[in-house]
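The structure under discussion is supplied below as structure tokens; questions concerning it will follow.
Excerpt of the complex: some chains, original placement.
Chain nomenclature is as follows: A, B, C and D, assigned in order of appearance, with residue numbering initiated at 1 for each chain independently.
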Amino acid sequence: ADEVTLQLKWVTQAQFAGYYVAQDQGFYEEEDLDVTIKPGGPDIAPAQVIAGGGADVVLDWMPSALASREKGLPLVNIAQPFKSSGMMLTCWKDTGIETPEDLKGRTIGVWFFGNEYPFLSWMSKLGIPTDGGEEGVTVLKQGFNVDPLLQRQADCISTMTYNEYWQVIDAGVTPEELITFKYEDMGVATLEDGIYVLEENLEDPEFVDKMARFVRASMKGWKWAEENPDEAAMIVLDNDETGAQTETHQKRMMGEVAKLTAGSNGALDPADYERTVETLLGGGSDPVITKEPEGAWTHDVTDKALN
Amino acid sequence: MGTMETGMQTDSLEAGTEAAAASPVVIEARKLDLTFQTNDGPVQALRDVNLTINKGDFVSFIGPSGCGKTTFLRVVAALEHPTGGAITVNGMTPDEARRERAYGYVFQAAGLYPWRTIARNIKLPLEIMGFSKAEQDEHVDRVLKLVDLEGFGGKFPWQLSGGMQQRASIARALAFDADILLMDEPFGALDEIVRDHLNEQLLELWDRTGKTIGFVTHSIPEAVYLSTRIVVMSPRPGRITDVIESTLPRERPLDIRDTPEFLAIAHRVREGLRAGHAYDD
Amino acid sequence: MADVALANHARGGAVGAGLRRMSAALVPVVVVVAAIIALWYVACVPMNIKEALTQAERAGAVIDPPSAIERRDASAIGLVFRNSDHIGATFGQERPRLPAPHQVGQELWNSTGDMVLRGRAFSKRSLIYHAWVTLSATVLGFAIGTVAGVALAVGIVHSRVMNMAVMPWAIASQTIPILAIAPMIIVVLNSIGITGLIPKALISAYLSFFPVTVGMVKGLRSPDAMQLDLLRTYSASQSETFWKLRLPSSMPYFFTSMKIGMAAALVGAIVGEMPTGAVAGLGARLLAGSYYGQTIQIWAALFAAAILAAVLVGIIGAIQGVTLKRMGMAR
Amino acid sequence: MNYILGWSIAFLIGASALNVAMANGEGRDQALTRFVVPMLFGASLLVLWEGITRGLNVPGVILPAPSAIWETFQANLGTLREDFVQTFIKGALSGYVIGAVAAFAVALLVDASDFLRRGLLPVGNFMAALPIVGIAPILVMWFGFDWQSKAAVVVVMVFFPILVNTVEGLRATDRMQRDLMRTYAASYWQTLLKLRLPAAMPFIFNGLKISTTLALIGAIVAEFFGSPIRGMGFRISTEVGRLALDMVWAEILVAAIAGSAFYGFVAFVESLVTFWHPSQRRK
């Protein structure tokens, strides 16, 4: 069997159900693949891992993948299982925030580590400076959890529809107390959780073939997970080494993730790509990427895999 | 042997008391006992110690290691509290006398504080006792001269030889006018010549000031040379086995040590010492 | 007569002495721990009051002041006094800012003792399993760090160049925030094919070698001039001097620095676990707890780590006791 | 073999040989030699690093070359200064001072009561074993995102080393020195000021020196768990995510310089205060 090492972007959770399912259900095996799934973590940069040879293929968000590309690490998107973005801003309603304009003068928790680009682009589009003051927003580097919101250290924090939002709810907060701004709705959605490889490897037909099989099996996993969300969540749970995840949370997450993967057959929609690039290029004074990337994606693999 | 010793002790003691009945009693110990509790059982450091020291006496304590010489001096200075018997210093308890600042204590090692210059080391007791700045300087000058250390006040202890350090520590004990000087092997670490020199100076000082001095030493000639009375002690339990009155005149040139009288006393001390010495070590 | 009484007293003392010494050591610790726990409970009230009030408000209670926004800027102590009937709720929250001692104790028990009783000591939810994972990296890293530290110390003591050139950099190396670059180290090591336990162990080795080096340099230099001269009068070789003098006299320093090194190795292993993909181990557990805001779980993992450190240091202490005693250096 | 790498190895060997010669040669005890030898060693390590990254074409996103790091350092002085102020001056220094003062006060308290000492020190040792990485998220939750929480982490980190060393130092006087004070009937405060504090200084400085590196590391790591958008820890973690490894190493360079300078400063003050101690006297 061909060996493939996959580096995830975050800890083991239903966000990555498709891959665990493919593993568990033997879809990889069917494709004659021996896949190793490496969980990520708060300080794991998948791009760095693949550059260091620690993985053959990584999951990453497109903004940070494109930024890496500009830094001289030629990552190429070969498939895009996540059709829509799950990122949003969650705020306390009682602070009086109703529209994005009300964010002025507020304190907002943002994920950094390459995940800050969509937020910065959004703010720049709104014309709100991010260096504090009455007219701007005070940005905090949000940690790993939703405490800043619960402790009211921030008025808004970044959340994913499938994860942190529900942690807020689990902490006893009612949805009525909150107001959310989904990046999809704000028109600044960027592509998340794509499958990336190093450009040079794509010159090798064998590698492309291997990736085709990988993407095919992974997508099969995703579709299986969408249809059997509860079983998929349990599979994820079985693979969680930390023992910290809970069943309810993972099942709910699987349900939410399924909504994001729903529209994708695995092939990147060039329109989504264009929109992402446009958002990022509009990043104001300190844009994520300075010029239109070239060769940042390919259909070679998905064409092979899906036809 | 035990009974003989006891007899001797009592005799000499009474003799001592009577002989010097003229000058007032400064230190009076009666049936002093001191037992240390250690983890391998109690150690009797002092047992049934009776001793009277009069004003102006120069009393040496001699005896093998562990016989309680240091302990006795420490009891006098209220650094240790007896477990039995009674002791008075100037008619008070040692603790009261300590609070009256009746003692100058010279320890076996110089024990100067390395972060203070010699002058500031000597000032230390003066600062604590609340002397004025001017007084402090005056006292320091006086005692530095006394111990031949003029010009070294600004040096740090480690910049001085062992002998100079020892002299500085004596100066420190002399800086405030304590009536009673307690010296625990002050010259132990010095070579014979320096020692002789300091012995001479100490005698002179004693003669001049009329202080009462308690002096611990391991050297028989030193004890004989300096003292008006020599207390011989013996260990396990620590007790007094002999008290020898010196018949030497108050005026003592160094070569008095070659006189038959001196040698006779030294011989008696050596005998007393040997009797109390156990060869089990 | 008196002697007999004294002897009896002494014997009675010997029997009682052991007990007395033990209780003399224990009583102050117990009192201090009790005081800390009491303070801890007291601190829980102001720490957790805001969340307690928010929850009570959601449940329909009337709170003073009524809105969370106003309470955000109010002093916690003031809130406690104005809403004293909600104090009880500060000791039983699910995500407290400061969990009460019994909550931490409960969690510790649930994830250790209780697991053992149910025969799942090595399940993923058991702290014993995670402690075990951390332990293996710690011990390996500690071993590497100790060997490297001793080797460096031997070099420094025996070579002037090493002493001059390496020592300043050894100090500087400790000012590099290894914790901050741990993730990069793991990636770099990955890229040259080193994965699994070793990267974690190397990070803990990096933290533990320094105290060992410093202690051993001191220890190997502790023989005084006379002890060294003695061997010179025998025309002993450098290696004889090392084995017969320097090494034995460095033993007390060796153990002391190993204790510090062990504690450092544990921190290193935990740090190394956090970015390795948070798979398993106390570090992963801390991180997971932090990620899901499970404060009680964090505290339990913290205490587990401290207990693990205490046990490891205690083991070294025991070995030290036995070794030094056999060497005649313990008195 | 690769010639760049070859040259750098040759440089390392040459420099080492020169070092050996200097360290064993005539002027081996001169201040200049003491300075040049470690510098040369450090320089040869840098050259080797440069040689490896260039010679083996190590990607910059894995390990940048020292020359690249230096360029980035110079180009971003403004950012680096801002981060330095945030993390070192506000976080580390204030935490260090608060922690030292608190530890010192508690040490006096503990020292005054034998009971407290025997009770608090074992507990203190246990607490000191808590890995700060675990405490950091809690303290960020308690003290907010700005430098206060970083200072709090630093306080926790430096507290125990200073406490333990100070308590030990206050007990470091020998019996004779204390008895001397008793023969003067000196009060507690007189004994403390004139004897025990001076005698404790070498120990206290030991604790203070250990704590310098701890303080900086603590402040940096705490920023990983939440921070405003400046600070050395913030920059390191953010730039890793952006694969700007040269910037990461520039921050590490700042940390190493600041840490060494801090250590050197405390060591210098130590040499002034404890000039009398044998370990200081030899030089």
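Here, contacts are C-beta pairs under 8 Å (C-beta built on N, C-alpha and C of every residue); 3 or more make two chains touch, one makes a residue touch a chain.
Remember, predicted model here, so these are calculated numbers, not experimental data.
By label, the number of copies of each protein chain in the whole complex stored in this file is given as A x1, B x2, C x1, D x1.
One rule holds in what follows: only the chains that are shown with their structure count from here on.
Steps from chain A to chain D, minimised over paths through touching chains, total 1.
Should one ask which of A-C and C-D has more C-beta pairs in contact, the pair is C-D. Distance between chain A and chain B, defined via averaged C-alpha coordinates, is recorded as 86 Å.
Mean C-alpha positions place chain C and chain D at a centre distance of 19 Å. Spacing of chain B relative to chain C, judged by their CA centroids, is 52 angstrom. Among the residues of chain D, those in touch with two or more other chains are 62, 137, 141, 224-225, 237, 240.
Shown for chain A are the residues in touch with two or more other chains, namely 42-43, 45, 48, 51-52, 143-145, 147, 151. Taken together, the chain D residues at the contact with chain C in this complex read 16, 19-20, 23-24, 28, 33-34, 37-38, 40-42, 45, 62-63, 115-120, 122-123, 126-135, 137-138, 141-142, 213, 216-217, 220-221, 224-225, 232-233, 236-237, 240, 245, 248, 252, 255-256, 258-260, 262-263. On the side of chain B, the complex with chain D involves touching residues 74, 77-79, 98-99, 101, 103-105, 107-109, 111, 113-116, 124-125, 127-129, 156, 158. Within the complex formed with chain A, the chain D residues making contact are 59-62, 137, 140-141, 144-145, 223-229, 234, 237-238, 240-244.
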